[in-house]
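Below is one structure, written out as structure tokens; the observations come after it.
Of the protein chains in this complex, all but one are displayed in their positions.
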Amino acid sequence: MAASVARDRLPPLVWAAVLIGAAIMVAPLIWTLLLSLKSNTELVGNSGAALQPPYTLGNYVAIFGSSSTTRWLLNSAVVSLGTTAGVLILASLAGYGFARLDFPFRRSLFVLVLLGLAIPSQAVILHQHQLFADLGLHNSYPGLILPGLIGPFGVFFMTQYMRAIPKELDEAAMLDGASRFTIFWRVILPLTVPAQSTLAVFTFLGSWNDYWWPLISATRSDMYTLTVGLAASQMNYAQTSGLGFLMAQAVFASIPIFMVYIIFQKQIVRAMAGAALK
Amino acid sequence: MPGLELRNIRKAFKGTEVLAGVELAVAPREFIAFLGPSGSGKSTLLRIVAGLETADEGEVVLDDRRIDTLPPGDRGVAMVFQHYALYPHMTVRENMAFGLKNARVPRGEIDALVSDAAKVLEIEELLDRKPGQMSGGQRQRVAIGRAIVKKPRLFLLDEPLSNLDAALRLRTRVELAQLRQRVDAGVIMVTHDQAEAMTLADRIVVFNDRRIQQVAPPMEIYSRPANSFVARFVGSPAMTILPARLDGGGDFARVVLGNDARVDTRVPRNGLPQGETVEIGMRPESVRVCGLGEGTTDAEVQLVERLGERSLVYARLRDGAAITAEDEGTTSAKVGDQVGLRIDGAAAHLFGPDGTGYHRQAA
Partner (left out) sequence: MTRAERRWDGLLFVAPFLLLYLLILIYPLLRGVWLSLHSVDLFGDGRFVGLANYARLAADPVFGQSLVNTFLITLMIVPVLTVIALALALALNRATRSAAILRGVFFSSAVLSVTIVTLIWRFVLAPDAGLLGELWTAFGWEPLPFLSAPNLVLPALAITTIWWSLGFPMLLFLAGLQQIPQDMYEAAALDRASKWTTFRRVTLPSLRRTTILVIMLQTAAQLQIFGQSQLLTAGGPSGASRTAVLFLFETAFGRWELGYASAAAEILFLIILAVTLTQYWLTGRAREGEDGR
């Protein structure tokens, strides 16, 4: 099936509308960038100054001088990478179990997992907060990571993907004397790399950008993730009036995520194609 | 007893019986073909031997050791899958080494076994490629190679040639025959292609309706089918089988067809079941076209199939029964012609009311 791509030229009016739209998309980003390149004092009471030079990298230098921003960056990295690794491991194991093995209550357990897709996070977040308080896990990396591991989507996604791998491969491996775990580890898992990378990108994006949970779980500023740290900075903005510095923080915080996006564009687009197909 | 023994194997899927008490003995180094219509349980039985399926009842014994309780990897059998089932992410070398690694064979030995097998199969230059970069025929060889390196006592092949195009299929058939001389192991091959079974197998096992219908060397299956199912299933075009009536005769049975044509067979009279209703079976090559009124019976030509050195003539007897006959490649018979048919009674088979086959005495 040939993919359908329009081949005619865009009418000039439509073209103009799209360009205006693009300008609206980009203008706030450029504005932020310009503000971040101005010294704080210049901007006091006159943010319009952002439109003229002189520009300076002083705010960015200040970020590296401020231990909190770099600490938040570290926290975000640990939490996002930890969550991503955890999701990949748990979802792959469970996906293999559901897709390939027969065990008591398999169907009912899978349905139980699917039901989780319909549970919005806000329906459980208060009680997760209580649970983690009881376990004494707030303001810790496990406390920030664990709730990110239970999304049913990963399990569902890996199960579907593994179901599509021919069963003959498992059988060939069984005749080759491979154990259950060897079959999983050496035969099936390497074949799921495309699915793993898609799941990884989405988990990473979601975890990096998560706000609700770290907001209530990380209450000590040295355990803030970048999202929560930036929220705290902007709440305090009225006191500090360091507008340029604040914007530099925003730019700085978006650099990793933009890099992930640019590197993994393909996975994102492919996942969307999968969703539209379902 | 060395070799493979299947004892009273039963298997049902969700209440539907697929194998109803199968018994079979395979000699060491014997090449066995499982032949039968699709859905007759051939693959299921093969997979029970391999350990990919568990029988509900019965035993699988290989070289006097009961293997149905062992995991597939410990049974001393290797399998070639219909779609090859090569590991797509591994090179050919890794594919072939995988089973040996799992068996903790030392590295040096693995390398030697793999390169030996690669030499035999002439796939040395493919060793560092992945399955995705190879043709169907090459993948087939690798799949066989992966089985060979394990030095199994029994090879199991499930329709190994069915994914190849016609030319490649013939070539691979020849190669399988040669290969078979080189390995010191038995072979069981599932197929629904009778030509394949006839050319390769020492013995053919014909399956139908949950049961083994006949186990015999190819020519015996062809010339002495155990029952009318085997008779119809083996041979192309199929044997003509018509209702008939026993009618006197001496030591050998004489039968009368529906249209009163009389055929003297060489099937011994005694040993036939009581009653006079039987069926007569005639292969096309024992029914020849001749001039009107000159043969055993007359018929109207329905279709002529010219095959070059001979022609097949599909005709109808006066009572409407369909019969297949043979004629010269240069036949003049045309659709609608009335012709005579000479039936070679010496080559005819009889089938009792329960389908059991009766044949002329073996020479």
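Worth a mention:
As written, the chains take the letters A and B, and residue 1 is the first residue of each chain.
Here is the rule we use: contacts are C-beta pairs under 8 Å (C-beta built on N, C-alpha and C of every residue); 3 or more make two chains touch, one makes a residue touch a chain.
Please read these numbers as outputs of a predicted model, since none were measured by experiment.
One of A:L37, A:L144 or A:L246 touches the chain omitted from the figure, and that residue is A:L246.
Within the complete assembly, A:V113 is the residue of A:A62, A:A77, A:V113 or A:I165 that touches the hidden chain.
Interface with the hidden chain, as seen from chain A, comprises residues 1-7, 10, 14, 18, 21-22, 24-29, 31-32, 35, 43, 45, 47-48, 51, 89-91, 93-94, 96-98, 100-104, 106, 109, 112-113, 116, 118-131, 146-147, 149-150, 152, 155, 180, 184, 205, 208-212, 216, 226-228, 230-231, 234-235, 243, 246-247, 250, 253-254, 257-258, 260-261, 265, 268-269, 272-273, 275-277.
Everything that follows uses one rule, which is that only the chains that are shown with their structure count from here on.
In whole angstrom, the spacing between the mean C-alpha positions of chain A and chain B is 58. Within the complex formed with chain A, the chain B residues making contact are 50-52, 71-74, 77-79, 81-83, 85-89, 98-99, 102-103, 146, 150. Here chain A touches chain B in the complex through residues 166, 168-169, 171-179, 182, 186-187, 190-191, going by the rule given at the top.
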